[in-house]
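Every protein chain except one is present and positioned as in the full complex.
== subunit A ==
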Amino acid sequence: MVKKSLWNTIYFLSVCSFLFLALGCAWGIRDILQPSGSESVKASSKPNETLPVPAGGLLLGLGDSLTRGIGDPGGQGYFGIVKTQLTLREKEPMSSVNLAVSGLTSDELRRQIKQPHIQNLLKNAKWIVMTIGSNDLFQSSGSLKKIDVAAAEKSRLQYQQNLTDILTEIRTCNPKATVYLFDIYNPFGDLPEANLASRLVTAWNNTISQTAVQFDRVIVIPTFDLFAMDPGKYLYSDHFHPNHLGYERMVERLWQVIQDPPKEETTDGQTK
């Protein structure tokens, strides 16, 4: 008897759900085919002002494939390694967001950081690490066989403008965070055309340094020398991105600087 009533309940439920779901289906079809728009979406509301950032601070990665960590078999890249080291050092929990996109050019980065939610992240960042420019340079200068010096020069000027815009934008959003900007290395150091490529890279690196000094707390981290002598050892098999060893070398540089407390804070036992 109990069984019988259970069956009847199921039967009843089945009939109900049949009607209910048919209603839902009809409703759904109507909504898709004739969007009522009864509750239209209001245009971009202001993003909330503060992110709940942990006390340890926010590490923000910007830029191209180097910050993304392409070439590192572990997928960490310098960003991942530095993040781990910082996590170990900081007593308080910290957070990190990596906004780098492989293949990003300075122009795209300039547009990316205009987005309100990315600005919101910028505002809350304590450290900003970035790599930008390699894609501008190596896309514009054409194939390695015949490097187009004129085109490279033209895009260098464009790059200078973009970098200035980017750093201005960052400083406007966040006057306090330190920006660590890696410069460009020459991945083709062991190829016949190395000299010309190196000259280009140096010119670009000068641009980076000259642009960076115009801003407070924007620190350029040199990488050119790291890959100059033995590119094969520190580059990934694509002969463009660093491998794990290469990224570790970049981290060594970055770590030396990132450890220093920000300028304005007086030493309060943070120096180690």
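Throughout what follows, a residue touches a chain if its C-beta (ideal position, glycine included) is under 8 Å from a C-beta of that chain, and two chains touch if they have at least 3 such contacts; residues count from 1.
Simple rule for what comes next: contacts and distances are computed from a predicted model.
Novice: Of the candidate names "FtsW/RodA/SpoVE family cell cycle protein", "Glutamate synthase (NADPH) small chain", "Quaternary amine transport ATP-binding protein" or "ABC transporter permease", which one corresponds to the UniProt protein name of the undepicted chain?
Specialist: "ABC transporter permease"
Novice: Specify the residue from the set A:L66, A:A100 or A:L181 that touches the hidden chain.
Specialist: A:A100
Novice: Which residue numbers on subunit A touch the omitted chain?
Specialist: Residues of subunit A in contact with the hidden chain: 7, 10-11, 13-15, 17-18, 20-29, 31-33, 35-42, 44-48, 51-54, 56, 58, 68, 93-103, 116-118, 120-121.
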